[in-house]
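The complex appears here minus one protein chain, its other protein chains still in place.
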Amino acid sequence: MRPENYQAVNHPPSHEYELNFGPNHPGIEGNYALKVKLQGDIVIEARADGGYLHRGFEKLMENRLWIQNIALVPRICVPDPVPMEVCYSLAVEDLDDIKVPERAQWLRVLQLELSRIAAHLFTFGGHAATTGMYTPMYWGVTDRDLILDLFEELTGGRVYSIYNLPGGVRQDMPEGFLQRVTQTMDYIDGRLKDYDNLFFTNQIFIRRSKGVGVINQQQALEWGVTGPNLRACGLAFDVRRDDSYLIYDQLDFDIPTEDAGDAWARTLVRRMELVESIRIVRQVVQALPDIKGPVRTPIPNPLAWRVKAGDSYTRVESSKGELAYYIVSNGEEKPYRVHIRGPSSMHAVQVLEKLSVGCRLEDVAQTMFSLDACPPEVDR
Amino acid sequence: MNSAQSQSLNVLLQEIEGIQLTHQNQRRLRADISADALPALLALLRGRAGYVHLSAISCVDWIEDDQFELVYHLWSYETSILISAHIRVARDPGIYLSVFDIYTPAAFFERDIHEMFGLYFEGSPDMSKFILTEWDGPPPMRKDFDSEQWVMDNFTWQDYHPDWLKQIEQQGGGVVKSADSSRKSS
Amino acid sequence: MKSTDLDRIEVNPKTMPKRTNPLANVFDDLVRFCRSRSMFMLHYCTGCGAIELPPAMTSRFDMERLGIQPMVTPRQADILLITGYVSIKTLKRVILTYEQMGSPKYVIGICSCTVNGGMYWQSYATAKKLDEYMPVDLYIAGCMPRPEAVIEGLQQLMDKIKNDQANSWKQYYENYDYYLGNQQKLFGNNWQTPTDVIGEAEIYRLMGPQTLGEHTKILQQVQKPMEPLEMKL
Partner (left out) sequence: MANSILLTILEVILMPLVAFIVGLFMVLMMRKLAAKLQRRVGPPLFQPLYDIVKLYGKQTQISHGLIHDIGIIMAVGGYVAAEALLPVPGMDGIAAKGGLVTLAYLMMVPSLGLALGVGQCANPNGSIGISRALTAMLAYDIPFIIVIFGVAYHFGSTNLVSIIATQQAEGIAGWGISEMPILAIAGLFALHASLGKQPFEIYIAPAEIATGPMVEMGGKFLGGLFVMQTFQLYTASVLYVSLFLGGGENWVTFLIKCFAVLAIPVLIAYLFPRYRTEDLIRLVWKWPVMLALLGVAFVMN
């Protein structure tokens, strides 16, 4: 947790003071707060304070129709909304035994992976900005915009697409879309070299981020760390492969891992996942023209749709980690209970509190951004 | 998973008394047990079956049965089967045991359930509020809390009625006002 | 906060001293022009809309070419961007932030949720109408508005500032009783902020007929005078 070049100094306790990170602070992702107690430059106690983004989603969803909730779910995680829609749709399909046409599954994977690329570009831009390097942020957000353009063409929405419904996707893709996906992927592939030169091989950045917020594999399993943060500790686990959904078992992709478990490793894992996601997108682009058929299984009249009673726990891999929905239906027009297990709910509260202790004041923001915590998921 | 693993898991789980197992699909296993047996089940799963990952704890308010249902979703990186352990706790005193000593992530979920449902977990390290620190109403996720009524009591709505809309309304058109009954939450 | 004897304050607005400088209007125009061309914004990421601000700020749409820059603390900022629904917990912080900004200050409500609650109208956790709690200069509706819309909205605000129409910050002083009343209704009667709004209104001659009223009386009763900061060595 401490940088290698740190030497402990024993300050008298009168040097303790408190500092608030957030809720409105550039070193905090979104609207979230971290209260830290410092001794000199070293954090000795950290306490997360959430709820600034609380909307009561779980309550709202109990009060709305199954189909109305589709418009609600992407709002739960703003930087990476697509897995939310897909996960909800998968859960409802699981409850109501709806079979999804194959073409719809491929389209979902296409959208999921594009969303992952967008989210990762956003994340390491943010991580760079916490260390004072703003150029990767400007580049990353701009390159992410190209993917949002693809979303807009495919779904009509830039960020919230509301494209996945229980039963499939809303509409087929427009003419020539795959060609433009390939173009964008080629462009981002080419830009990765620039990012490497500017950011991932930047000696000062490596010095800043190595040894910050170290989680070892034992702790990661103990604390319930998931997603890229878990893979940065050396455990190759990915819901896409090990608890496979959609058509991920037909795709060829690797699960990149790193062993160090620090902020640097976490960012590097995201960088490598970007390449894997581009690979998946290319495979989907190649396969999609051969898969014919409808993109949606018709569902009953959505305004009077009663989903079969039962419960379902559905997981997908979002860009932040393991995302899960627990949905209980009692055969009514509205869900009886929806529980959302946001991937960040572990990272942003317990893990962040633990990692911050012993961390330098300079590295608190970096720790949070390297964990890729997404506060709206925590608060729901 | 292979069938041998599944078999050994089934054998292992039979050690718990009164357990009911349902295979929902290849990777989902539902276990219904009594509330008293849950800590033993979790200790068994963590100690001997490699279930190191507590994915989530969900709470469902069955107000008609006057019970809370707690669902512990456990995942093993080795067998790749997700076990959901369902228990029922009486709604009235609303107290249950914390499993924090078995699974660290339980602390967050228990804290969350405590503030949303008012179910207290004995032995959990931190039962203070996290999200609703400035909320003094009842636990909002309980079924008997009517969110919409609370909103109607506390807020007013923007009255947007521009001239062009008035003109349209004079000609017989306009915004179709939905009946209040359809707004009401069930 | 210095304790003010509220009853002694004249309710009628004092007239500004007569301006004798013949160039005063020219200076005013110049300052207004500069205000419109240099806007430091504090974007409080209260909700979803915050995600469309980075694209609007960064290379593709580049707000800086219009003189709009993000700033970090309320003291430095001119515009408060409320980007989306405000939960009640956030609303308290938003009001604190707003009161700490230096006038003239402008508030932009982005997303439908700031107008009327948006799709969270049923939610027990979010405040519905932002302009009940603070004066809003401009709303940018949409869920969420695109970066082009955000920039278009900011340009409209620039025009308003140039034409001396964006004076909502004066309303907060002049109608403080109304805003305070709504805040007290939501947060309880013990609500108070560290900023002495009435005192500021007095100093800057912005007392209106609605500045003082029943709600400020409640505030005066519950208000604890702020103690000077202890300087410890």
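The chains carry the letters A, B and C, assigned in the order they are written, with residues numbered from 1 in each.
What we mean here is this: a contact is a pair of C-beta atoms (placed from the backbone, for glycine too) under 8 Å apart; a residue touches a chain by one contact, two chains touch by 3 or more.
Everything quoted here is computed from the prediction, not taken from an experiment.
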Among the chains present, which touch the one that was left out? A, C
Missing-chain contact among A:35, A:180, A:207 or A:354 belongs to A:207
In the full complex, which residues of subunit C touch the absent chain? 30-31, 33-35, 37-38, 40, 58-60, 62, 64-65, 67, 72-76, 78, 100-104, 200, 204, 229, 231
Note that subunit A touches the absent chain at residues 3, 5, 17-19, 25-27, 41, 128-135, 138-139, 142, 198, 202, 204-205, 207-208, 360-362, 364-366
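Following the convention adopted for this analysis, only the chains that are shown with their structure count from here on.
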With contacts counted as defined, which of the two, B-C or A-B, has more C-beta pairs across the interface? A-B
Distance from the CA centroid of subunit A to that of subunit C, rounded to the nearest Å? 33
Rounded to the nearest Å, the gap between Cα centres of subunit B and subunit C is 39
What is the distance, in whole Å, between the centres of subunit A and subunit B, each centre taken as the mean of its C-alpha atoms? 22
If you look at subunit A, which of its residues touch at least two other chains? 51, 54, 56, 59-60, 63, 379
Counting only residues that touch at least two other chains, what does the list for subunit B look like? 133-134, 140, 145, 147-148, 185
In their shared complex, at which residues does subunit B touch subunit A? 27-28, 52-56, 58-61, 71, 73, 75, 77, 80, 82, 84, 103-105, 107-108, 112, 116, 130-134, 140-141, 145, 147-148, 185-186
If we count contacts the way the header does, which residues on subunit C are in touch with subunit A in the complex? 42, 44-48, 50-52, 54-55, 57-60, 72, 85, 87, 89-90, 93, 97, 119-120, 122-126, 143-144, 146
Per the touch rule above, subunit B residues touching subunit C in the complex are 133-135, 137, 140, 145, 147-148, 150-151, 154-158, 160, 185
